[in-house]
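Below, a portion of the complex is reproduced, with chain positions unchanged.
A, B and C are the chain letters, set down in written order, and residue numbers restart from 1 in every chain.
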Amino acid sequence: MTLAPTQKAPLDVPVALRPLYERNFQEMTRGTGRLMLMAADQKVEHLNDDFFGTGISEDDADPEHLFRIASRARIGVLATQLGLIARYGADYPGIRYVVKLNSKTHLVPTRLSDPESRQWLTFEQLDRFRSASSLPILGVGYTIYPGSRAEPEMLREAARLVFEAHQRGLVAILWAYPRGEAVADERDPHLIAGAAGLAACLGADFVKVNEPKAKDGRNAAALREAVLAAGRTRLICAGGKETSVPEFLARLHAQIHEAGAAGNATGRNIHQRPLAEAVAFCNALAAITLEGATVEEAMAAYRKELSLSSPPVGRSPAS
Amino acid sequence: MTLAPTQKAPLDVPVALRPLYERNFQEMTRGTGRLMLMAADQKVEHLNDDFFGTGISEDDADPEHLFRIASRARIGVLATQLGLIARYGADYPGIRYVVKLNSKTHLVPTRLSDPESRQWLTFEQLDRFRSASSLPILGVGYTIYPGSRAEPEMLREAARLVFEAHQRGLVAILWAYPRGEAVADERDPHLIAGAAGLAACLGADFVKVNEPKAKDGRNAAALREAVLAAGRTRLICAGGKETSVPEFLARLHAQIHEAGAAGNATGRNIHQRPLAEAVAFCNALAAITLEGATVEEAMAAYRKELSLSSPPVGRSPAS
Amino acid sequence: MTLAPTQKAPLDVPVALRPLYERNFQEMTRGTGRLMLMAADQKVEHLNDDFFGTGISEDDADPEHLFRIASRARIGVLATQLGLIARYGADYPGIRYVVKLNSKTHLVPTRLSDPESRQWLTFEQLDRFRSASSLPILGVGYTIYPGSRAEPEMLREAARLVFEAHQRGLVAILWAYPRGEAVADERDPHLIAGAAGLAACLGADFVKVNEPKAKDGRNAAALREAVLAAGRTRLICAGGKETSVPEFLARLHAQIHEAGAAGNATGRNIHQRPLAEAVAFCNALAAITLEGATVEEAMAAYRKELSLSSPPVGRSPAS
């Protein structure tokens, strides 16, 4: 499955900014057309659940851990809230950033209320930040919940956000998660394909979906419907809960090569590891996503990097 | 039943833009006063249900299918979301577009909440897009749900949308679907006539309604009330679920010649077919709508075009 | 009961525009201080119920019927939505218009939700329309529902609407209908008087209320409380459902001469008749409202006009 290394600018990118858009796209995908997105919005989305507890490295308790990983690993972009970027960015100017513009906690269950998450900062505020910070901010992210009673307002906000991102030559990424009292099965392949097509209609450059759960267990094959439905909007899959490294890599490889996904969006599977291990894991994901490695090649590189960096595997030294 | 080939500009079109409005109207109706609207907002409205599954051509899995059809068939306009137009428009500059400015998914059933759909982009944003894209955008579309608890906000939004469209010389089309807990029978002829009259009061140039279901089965006759209620606002009917081609054409012919409808708005009946078949079907609709053909003439042309383009009928080659 | 022929401009009319306000008031009341308002907002408020069906002239199926009547009869103003005015106004430049700025359908019953109706167009939009259309727009109208849970937002909107109308020298008319789960009896005289006083506090020039239902059957006498409560805000009564012509005229005469009402607001009683009959009926209302006629004088004129225009009484010829 081949992807053009550059996404042609959609027509809502002003002519003068099309070179910037394409440069942002290329930097974000490291010239491959595929995206290795380090998702780091969980301190809001999951509060401290992903960062502290059994099986989680102590490194992860400190938010700076996210920046330490992102600055050392071969990722495409780090996606997180502006508050963290503003606080740590000066020390990590080499990271490429996507500003996640909305987030909510997981406290209110669907049983009590359908999910709703609103845009935190305006683009006018983002503009001020971009010019003052001089950080490489390549794009913005936003989560939609199709099927929520809050859908009307969120689709409006998402459409405007994509448009305004494009007006500035920025890449727009939508997280699309069907959810709400009306949604019986969030992992239904057909529903996820619908969410991917919806993101395309909203103008997204990338859409991040959860991996569907196929009745026959062939999830990657089931993901193909969504990749098709998204059309020229490139689809990436969320990493999900922790699994073993080889399983994780095999799943990613199948998503890309069987379904035609354009990369991965991985969060806790990365940052719950000690620093050196997290970096090595990222690089393994990058090998598959950006460099066309097989699962075996990626595993070999991962083992090698790990053995070099931290014999024996344990808590990484503070950076 | 005769229609003036040009809709005189309503008075909320500024004097200087009346020629533009009338040109937009004429291009949209191909100089006939009747509209062949290819409705392609279903990737949001119905998610992937209309695009993937049993009885649907594999061509339809790819959003570009919509543009391939619209660029080859004799349609008036393609109505879809701006995200798709921005993404594919550069490759399909010959299509005439209507930007559908609101859309919702069908996930939340009326049982859980009355329908609500909000305007995605502002007119100020649309202006920027129109000038930067140089695509032929002739009008805008918006769906209202009379009878929904969200009606007050949606009527306000619709009235402003029509007004602002006219202020720019654009044609305004309202999709008017009575729906909500309060609506017992969405297909009641009298209720649909009410919705058509409401659209006229909102200033719409065209109103798209569902075909009513008459107690005596004479739906086209029952539609006459709605055509009258709409007055100078021209009425078109949604295509509905798939039926056989001859039945579909006969229904359209009756809507135009018995009820006085000013065209058709057809979606899944077109795009669920393979490309060549979809184009031929579109042209058959156009023959009735725009060229005064009889059902028999349209069927003959359809069969001829199909036999030429794809012997035997099957999946069309990728364009 | 005597009324000053001119309403002195309230102080929220800027000094420079007070002559315009007073001219608008005089034209609207034809120099009498009393208002003959042809209410034509029912295509939204009642959908097609008032325009099609048993006992309704076929003329009424076409929205233009409203303009045909208004252009031929001695009315003060025609009150309807801007969409219709924009569509038909160029052909009926001699009608004096009041733009009804909010409207809702009757689909959602109070049992499901309290009534809510929001302002469709902004005054900035209305300004653009007034200057581009050059139609004689003398005022604006807005409906409030005291007792609805939506009351807080609607009172705010009404107050601002009256203020902004006055800022432009326009006359402001409020339709005031107590309604909602909290309202046990919408026709209670004391409650209607309260609504009239509320409209005065909102700054309305005219308030249109439903005729109260008095326990002793003396409705006009019961209306007196409302006329007093409105103070310098002039009160007019809605026409209500169809009754016989003599009864209708007698009721209007009593409202004006017993209660002190400043005119009438009549809709379906006018437009459900064939054109000639509708014009004659309007003129009979005008005779009582504007010319001080007795019921007998008005009936005589009505009968004479009818006999001249359409022997025998039937469907009027298309205009």
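Just so we're on the same page, a contact is a pair of C-beta atoms (placed from the backbone, for glycine too) under 8 Å apart; a residue touches a chain by one contact, two chains touch by 3 or more.
Quick caveat, the model's predicted, so the values are computed rather than measured.
This structure file shows 3 copies of a single chain, while the whole complex it describes contains 5 copies.
As a working rule, only the chains that are shown with their structure count from here on.
Taken as a contact graph, with one node per protein chain and an edge wherever two chains touch, the assembly forms an open path, each chain linked only to its neighbours along a line. One finds 59 Å separating the Cα centroids of subunit A and subunit C. The set of subunit B residues touching two or more other chains is empty.
Within the complex formed with subunit A, the residues of subunit B that make contact are 41, 43-44, 47-49, 51-53, 61-64, 80-90, 102-105, 107-109, 112-113, 116-122, 125, 128-129, 132-133, 135, 150. Interface residues of subunit B facing subunit C in the complex, by the touch rule stated above, are 8, 10-15, 146-149, 151-153, 155-156, 159-160, 162-164, 166-167, 178, 180-183, 190-191, 193-195, 197-198, 200-204, 225, 228-233.
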